[in-house]
Each structure stands twice: as structure tokens, then as C-alpha cells.
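As you look at this complex, bear in mind that one protein chain is not there, while each of the others sits in place.
A, B and C are the chain letters, set down in written order, and residue numbers restart from 1 in every chain.
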């Protein structure tokens, strides 16, 4: 694994915990789904968690992220409580948007998480717009926008990146290339060699890293963030990874796939990989590992209990928030 | 100027005539517009005619072209009568679609001209689809799709080129980079170095040529066409040129532009450039040049007379062709 | 007669038309190897091979745009746009190109294509995978818009949609894919623009589309118990619109309830109400009633989605309202 620059042991352990928490959450919701206890269909990010943790760790509180359907880790690193995420998967009032939204597109203004989209790729132009707001307000904030290889074939990828490039916006585009778009392998939807090189067509750098190497992701993301923060413009960061589960829990892992491919990638699973590295470095030992496991496990079970004990949204919730309340400013002028 | 490969003197004179005819047509319609005699607002292609002539000359009758709003030359080389084009600019019954369509998006199925679009960039996916039809029918036909630098920033550019690349479709994308998108210079809508290199992101070659060098365009187009015809897939051919007039006749040439830039490009005007070259090569002499001038001039004036003498569409035309007549095939099955 | 699900009926229509006409072919996201996320096209790859059905990149605009290009060249593409909510990103190819190709070419190059899309609310999909989009496309001359509600009609209408030389938006309700119904073995078609009287009655006319047809039929059955005979009309296509069948029914019943899943305001029900108010006003014995979703995005979750989607009960309430108010209108007139 690549180095871990300025990261202290405390950082490393914290990152490891986020990685583990994300994995534990994903595995648990897959179980809960199988038991018919969830409302939301899980789109598991198992195998890709290093991207969200590596890229979001070290961001400032006022920076913003716009996760893809596969960036569960980002919600955790940004601090959205496990309870709230779990309640969202149960469509409870204590979940997302009072129960009106699912967890995988949930936003959290206070924690700098922008609302995601079920329209794959559409978030890319929205992220550019958020970065535009920072630029216009002279705020040295950065937007991290996550999306997959499939999303990179949408027109909005092109328009969003070109727009960001032309205005040198403070945004980092994190492309989670997990080899598949639903049941279609990258080789069938992309004839190029890599996605990172597309950045040149928009006038900014593209970088390709091992998305399962949390340190490589962190390092590349940090320099892209610094670049953006200092006014040098966007970066396209292609993180090569692999989706270890099916597209969603309706699709068995093996759907349309050669299991040897899956097995090959299990070897590169970012979680055991980081754990081994931290043990090698003496940052973690069996006791510490077990303690973190217990701690994470308890947090998940607490969230499940919270979610299952939470009330469903009241029927009035359906009609809330269709429009934001008119501000007094509207009647600032005389009416005529 | 670059060489002219397998072109015979006859070819050279014919290409010169197309170039001149296009220029004469464009200049004449600008005059007619100023006199308030036209219905259609001209979007002059003066200065860019070498692209349409160079790229379309030598295509097969069964090949197809999809011109941009700036590829007037393509209509001529494909054989759409000057009379019909002129009548279309007058919105006469003898013009485009019985008078229902303008000249700059007109199609002609028999001559392999696909209907263009007022939605800049949208034609790119349509052209890919036409090429898909050729591929599926195992016809060794090629589609030439023309569009500008502004169109290259539309999502459809991205989706269309990626789609064509993935399926290695027999289509050549001819990008008319004339330095401007309406009143916006390329430098303000594009942060990259050149457009041709974007092709790599779709898995096929991009080539950049002097769009005012008719031989360079022809040569590059011919090899791209051969590539497409032999199943090797698309090419993005960026032709660097310049729009000598305003975006349309509502905008004076100088609108938002530094006239020195315009003057600089006048030196590179493809028409005198080709004429001088053919004289140098002894293919043309003053007498021949004058004869062609007279001939072209007569053709244009005949077209004006034809257009002005043509009837407007009858009111019923409004209701024609909204739907194609149901084919007998529809009732092939028993109704139930 | 044998029974098929809507999913099987649509697949059978595709198979028969692909057999009949070599220019009919299918493409879209995950339609070939996987057989479509709703499994509608399952098995067609094995049967017809990769030139007749293939998977594409995640590019809805290119999918429909390429269908337009292939169609004007004489092919008969049938493309799948997974969720109708994605109409927003395929809208230009559909509205500005497919719908206008025949007109702008003076009849030279029509665009005979079919865009299949799954629409309709369900508890697990959220606001971006559940919308009923027909009203977004209903003001676009050149388009044909089909909304089958039974396996029989899904098959017969899709065959007509594939055979017509014009672009067709074929809307399939997600919750009806598994719905079973009788489907004849023979090669029949259901003509576009012909509504179906799904349940005859003379007390009140209930005009519905898609899933609402079934809610209306349930309502009609419940009302019959109270001696109220509701006539349920399944529009089957909203463009062309079968005005005759609607007007004939209203002239008989004097009352109309219009039910669709999309929100009432700006929904296609307004068009039906307008046609009646223009052409059968004198026959109306009670105010028109519309039943549709409330003015909210489609929410996530069982509880809120159940509250969102118009129910059998809502249709029954509307029917009773038209009956109750029989004299009102004369009075306050």
C-alpha cells in the first residue's frame, strides 16, 4: 500500500473505524433486507468503501460532498448518525426528509452532504453549481462529487465537467470505477482506455488510483482538494475498484458475472488490506481490533433498534415540503 | 496547401465550383435578407465552405450526411438543387417539406441528407443511429455528421460519440471549429487545448486539420470514411476554421469581435486560396475562372427567380405529415 | 384461454414482431444479457442474437436519439428506457426529433420507433423512479402515447405500436408486470386510439388509465353491491384519444369520474374533462370528478406511497359524489 503522508496513528485508526462501520452497515442492511425488514432496497458498496473514507477524511466541516448511490462511507465520515441512516432505510419518520426520502440519496445541510439523485449522473451538474456558489462567495470551500463509470457516459458528466473546467470551479470529481454499471461491464459501455484521461478534454488534470488502497485515494483526493481550494480548478479522480455484491439486493452477486473475477477482487478487499497494513505498522493489534469490532457492532445494533422502534411518518408528512414557505422578502415590494 | 491525392483536374474544378457556388449562394442570401426578401434568417457559412465540400466530395450516393447550421456546402455537393434551397429560404411550397421547414435543417432522403436540427448538438445521436442502421443491415455505408465547437459542449456530443465508439459505428464526426458559438469565443466555453483529443475518451481517433485547406479536409475525411466503411469505427475530425460573418444576419460581423481577428482570417479564406492553388497548378486560368463565375451567378439568379415565382404553401400544408399514414402492416393482425 | 402476465405478453409481442419483421430490433440498458431490469426482454438474446437485441451505455439521450436515426433509415427500433422518470433526459430526442421528423421531412422520413418505459409508484423506489409522465408528453403533436392495463392489451397494443410508422411512447406500469390475464394465441393487434369498455354500466362513467383501471374495476364491483352500475372505460392510449367511446358513455350515464395516477393538477384528466365539457355538457347531470395523486412529488416508503396513490376508496367517493350531487347543479345554476 502507498504511504499515508501526514496521517497520525489516531487518523489511521479513525479511518479504519469508518471503513469497518461502513462495511458492517452494508452487510447488516443486506441481512435485514433478506429478512424482509427493510423498506429500502440496498445497493451495497462492499469493496468500495475505501473511496468514500479516503476521499472524505480530512475535509473541512464547511466542504460539501455529493455521494453516489455507492458512497455509503461518505455519509459516515461526514457524521450522519448511523441511527438516522438506518431509520431512512426503514422509511421511518426519524430517517431522511421526515421519511419522505431513502437513505442513499439523503442530504444533510449541516454536515455538508448534498441531496443525491436517482437520475444517475445528474448530480454532476448540481455539484458544479454548488462549487460555483462557493466561488462567487469567495469561500475557500470544496465540493466532492462521487459517481460511477456508468454515470460517466451520461451527457451530464460532459456538461458538468466542461462547465466546471471553464470556470475553474472548486470541485473534485471522484469517479468510482467499479467495473460495472448494473449488469453491464465497463468493456461493454466504454471503448476508451481509462476515464481519467477524459479530463484533458475539459482542461484539468485526471488522476487514476487504486480505489481499494485507502491511502492512495486519500493522498490523491487531498492534493485535488488543495488544488481546488487554492483556485486551480477541478480534478477528475478515477478510483479503480470493484463491486463485490450484486448491483442491488435483487441481483445475486453472480448475476452476469464470472465468479473468478469476483474472487480475484476479494483478495484486494480494502478492509482486510487496511487492517493488515495497520497491524504491520503496529497501529492495531488483535485486542484493539476486537474492541473496534465490538464497538462498531454495538453501534449498528443500536441503530437497528432505533430504526425499528421509530414511528413511520404521519400521513401529513406527504404534503410537507412540496414548496418552501414564502419568505417575507417576497412581500418586500408593494403589491400591485 | 496540402496535396490532393487521387483527385483529377476534373475533380478539382468541380470542387472549386461547389466552393464558389456555396459562397455565391451565401453572399446572395445575405443580400436578399438585407433587402427584406427572405423568410429565413441566413446563418452564413462564408469562410467555412471548404469543410463541407472537402468532406462530402467523393462520398458515395448511398452514404448519408447530417449538416450543421453552417454546412451549406454539403447540400450542394449532395446535389440538392439550388432552386430548392433558395425556395426553402423563401418558405415557398417548392422549398423544404412543402414549405413547412427552413433550408438550413432540410433533409433529402434520395440524396442522403438527413434532416438537421435546431437543437444544437442533438443531431449527433441521430447520426449515430443512422450509422447503426447501416451496421445492422451490413451495408457498407457511412454517415458524415457535421457540428460546431459549441455543439461539442452539449451532452449529446458525449453520449453520441461514446455510443458510436462502443459499437464502432460507421460515422465520421466533423467538428467545424470556427472559433465561436454565437457571440461566445471558444476560449470562453472550452478550457481544453483542442477538440480532436476528446476522441480518445471514446476509443477512436481524433484528427485536427486546417479547415480552410480543402485538400487537407478532403484527405482526412476520405481516410476517416474508409476507416468507417471498413468496420474500423468512427473518427472525430476537427476542422479549424473561422466564421467570417456574424452568427446570423441579425448580428453584424463585428459583434463582440476584434476586427483584426476577422481580417487575419480573411487572408486564409478557402475560396481565393483554392483558386490561386488551381491557377498555380495550371488547372484554372482567368478565362475558365470567369466562365465558372458567370455560370454560378446564373444558377443563383435562376434560383432566386424560381423561388420568387414559386407559390407559398397552401394552408392545408400545415396539417400534412404530422403523422405518417398507417401502413397496411398495422392491420396485418386480426383486431381484438 | 391461456393466461399470461403483462411481462410475458409484452415479451411475446416483441418476439412475434421480431419474427415477422427483420427491421424490428431492441436495445437499451441491460435488456440483452440480463433481460431487462423488469425481465421483460428475458430470453430474446438467446432467440434472436446480439444484432437484434443488445445492451447500451448508460445514455438515455443517445438511446432514444439513436433510435430516431435508425428509424429514419427504415429500421423499427424498440428501445427500453428503464424508468419513465428518465423521460426528462430522453425528452429532446422524443419531442423535438422523433415527433417532428415526419413533419420536417415533408413525409419523407418518418421515425417508426417505440420507447418502452416503466412508470408508476411503488413504496421502495422514491421520487425519481415512480412518476407517471404521460401528461408531460400529451401536448406534443407527432407522438402516440399508449398505456396498457391488461396482458391482452399490452400485447395487442405493442404490436400496433411497432407496426405504426410513427413514434410511440409505450408506458408500462411496474405494478402490472406480474398481473395475469387471458391472451389469445393468434396474431391479433389492438388498434391505437380505441378505448375499451372494461365494465359496462349506466349510472356513472369512470375513465381510467393503467393501474387506475384496476382500481376503478374494484370500485365498480364494490358499487355494484350497492346497486350502482359504473361503466369503466380503459383509455388504452391517450394519443390518439378515443373521444367517441367517452362521449357515448357520458351521454348514457350523465356522470363522469376521471382517474389517473399522476397528480390531478395539470394531469391528462383535464383533457378528458374538457372534451366532455365541450361536447357533452348538456348530458352532464353532475359536476365532473377527477381522482389523481395529490400535488406532491412521489414519496418513499409504504405508508406515504399508499397515501399518495389514488385508491379504490377515492374512486368510490368520487362516484358517490357525482351521484349525490345529481340535482345540485341545477339548483345553484
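Everything below uses one rule, namely that a residue touches a chain if its C-beta (ideal position, glycine included) is under 8 Å from a C-beta of that chain, and two chains touch if they have at least 3 such contacts.
What you see is a predicted model; the values in this text were computed from it and never measured.
Asks: Using the touch definition given at the top, which of the shown chains does the missing chain touch?
Replies: A, B, C
Asks: Among C:6, C:40 or C:89, which residue is in touch with the absent chain?
Replies: Missing-chain contact among the listed residues: C:89.
Asks: Among C:23, C:41 or C:296, single out the residue that touches the unshown chain.
Replies: The single option touching the absent chain is C:296.
Asks: Touching the left-out chain: which of C:39, C:221 or C:265?
Replies: Residue touching the chain left out of view: C:265.
Asks: So one chain is hidden, and I want to know which residue out of C:142, C:181 or C:301 touches that hidden chain in the complete assembly.
Replies: Once the missing chain is taken into account, the touching residue is C:142.
Asks: Would you mind spotting which of C:109, C:196, C:239 or C:253 touches the chain that isn't drawn?
Replies: Candidates C:109, C:196, C:239 or C:253; residue touching the omitted chain: C:239.
Asks: Who touches the missing chain here, A:25, A:57 or A:163?
Replies: In the complete complex, the chain left out is touched by residue A:163.
Asks: Of the residues in chain B, which ones touch the absent chain?
Replies: Residues of chain B in contact with the hidden chain: 39-41, 91, 96, 99-102, 105, 117-122, 150-151, 153-156, 181-184, 188-190, 255-256, 312-313, 315, 317-319, 322.
Asks: Where does chain C touch the missing chain, residue by residue?
Replies: 85, 87-89, 91-92, 94-96, 99-100, 103-104, 127-128, 135-142, 238-239, 241, 262-263, 265-274, 276-279, 281-284, 286-290, 295-297, 299, 328-333
Asks: Touching the missing chain, which residues of chain A?
Replies: 64, 96-98, 100-101, 105, 107-109, 114-115, 117-119, 122, 124-134, 136-137, 155-156, 159-160, 162-163, 166, 320-327, 329-336
Methods note: only the chains that are shown with their structure count from here on.
Asks: State, to the nearest whole Å, the distance from the C-alpha centre of chain B to the C-alpha centre of chain C.
Replies: 40
Asks: Let me have the rounded angstrom distance from the C-alpha centre of chain A over to the C-alpha centre of chain B, please.
Replies: Once rounded, the distance between the two centres reads 45 Å.
Asks: Please output the residue numbers of chain B that touch at least 2 other chains, ranges allowed.
Replies: Residues 155-156, 159, 162, 166.
Asks: Find every residue in chain C that makes contact with two or more other chains and list them.
Replies: Correct list: 56-57, 59, 61.
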